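Removed: one protein chain of the complex. Kept in place: all other protein chains.
== subunit A ==
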Amino acid sequence: MLKDLFSKRRKYASLPSEQSKIDVPEGLMQKCRGCNKIYYRKEMKKSLSVCPNCGYHHPMTAWERIDSLFDEGSFQEWDKGITSGNPLGFPGYEEKIAKDREKTALNEGVVTGKGTIADHPVAFAVMDSSFRMGSMGSAMGEKIARAIENAKEESIPFIIFTASGGARMQEGVLSLMQMAKTSIAIKRFSDAGGLMISVMTHPTTGGVSASFASIGDYNFAEPGALIGFAGRRIIEQTIREKLPDDFQTAEFQLKHGQLDKVIHRHDMKELLSKLVAMHRREVK
């Protein structure tokens, strides 16, 4: 179920095309997930992993995102050392965490900290879907709650980029409670007059979409991002009907009144800095 969120959304059952058979040298070239065109990896990175041909927004790592938004050298990371334990003693969980830590060079699926965007100081959290599918367990909940508390202390806006398959199954109900913990933190921040901006990137589902991701003062998304609570397959099984292709996309959510705006990645920094500037005030 969860895994489906991360595979390409297929419109048709397709046979491998001639194009996809082309041997792509690892590391040098990158194939667009949207249109299958092949680009130099460098070229794709320069365009912030947005396909120059079809505009498909590929996932960014947490640090690529930070580099794309923050004034150079301004970002200071918070709570880098917080990582997942194994509170339920779940078999094989520690190994999975260790593997992803090695793979991503992160200690957890979210990076938090502060920096300046066009000279405006902001507190920031960015999730990385390559770490346990960006799923939220205790460590992630703690980091996000602390970042929000820090934003409150320092009277600066809080911006979060979400990318998550939902709750971290291996931490059971403790993961569920992180939804409450982060949402309460946001309430406190909001009551103090803090500005919170949520930007949902592909995918933002389950417990993350049903907590902090959806309760920003502004809720944005990147084009084509999958956003929703329940998984497509389980809904199809429940209602016994085929869902439209655009179901739970950013555009679908915009149409249904759940988003303020869908923002192209190339316009992101400018819009965020404008928005932060328009809310400049001393927090109560």
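Keep this in mind: a residue touches a chain if its C-beta (ideal position, glycine included) is under 8 Å from a C-beta of that chain, and two chains touch if they have at least 3 such contacts; residues count from 1.
Please note the rule applied: contacts and distances are computed from a predicted model.
A.B. asks: Pick, from "Amino-acid ABC transporter ATP-binding protein y4tH", "FAD-dependent oxidoreductase", "Acetyl-coenzyme A carboxylase carboxyl transferase subunit alpha" or "Putrescine transport system permease protein", the protein name that UniProt gives for the chain of this complex that is not shown.
C.D. replies: "Acetyl-coenzyme A carboxylase carboxyl transferase subunit alpha"
A.B. asks: Which of these, A:Arg65, A:Arg132 or A:Lys181, touches the one chain of the complex that we don't see?
C.D. replies: In the full complex, the listed residue that touches the missing chain is A:Lys181.
A.B. asks: Pick out which of A:Ile38, A:Ile215 or A:Leu271 touches the chain that's been left out of the picture.
C.D. replies: The one listed residue touching the chain not shown is A:Ile215.
A.B. asks: Quick one: which of A:Gly34, A:Gly55, A:Pro121 or A:Gly172 touches the chain that's been left out?
C.D. replies: That would be A:Gly172, which touches the missing chain.
A.B. asks: Return the single residue from A:Met44, A:Leu106 or A:Ala145 that touches the missing chain.
C.D. replies: Of all options in A:Met44, A:Leu106 or A:Ala145, contact with the hidden chain holds for A:Ala145.
A.B. asks: At which residues does subunit A meet the chain that is not included here?
C.D. replies: Output for subunit A: 1-2, 81-85, 87-88, 90-91, 107, 137-139, 141-142, 145, 167, 169-181, 183-188, 190-191, 206-207, 209-215, 227-231, 234-235, 238-239, 241, 243, 247-248, 256-258.
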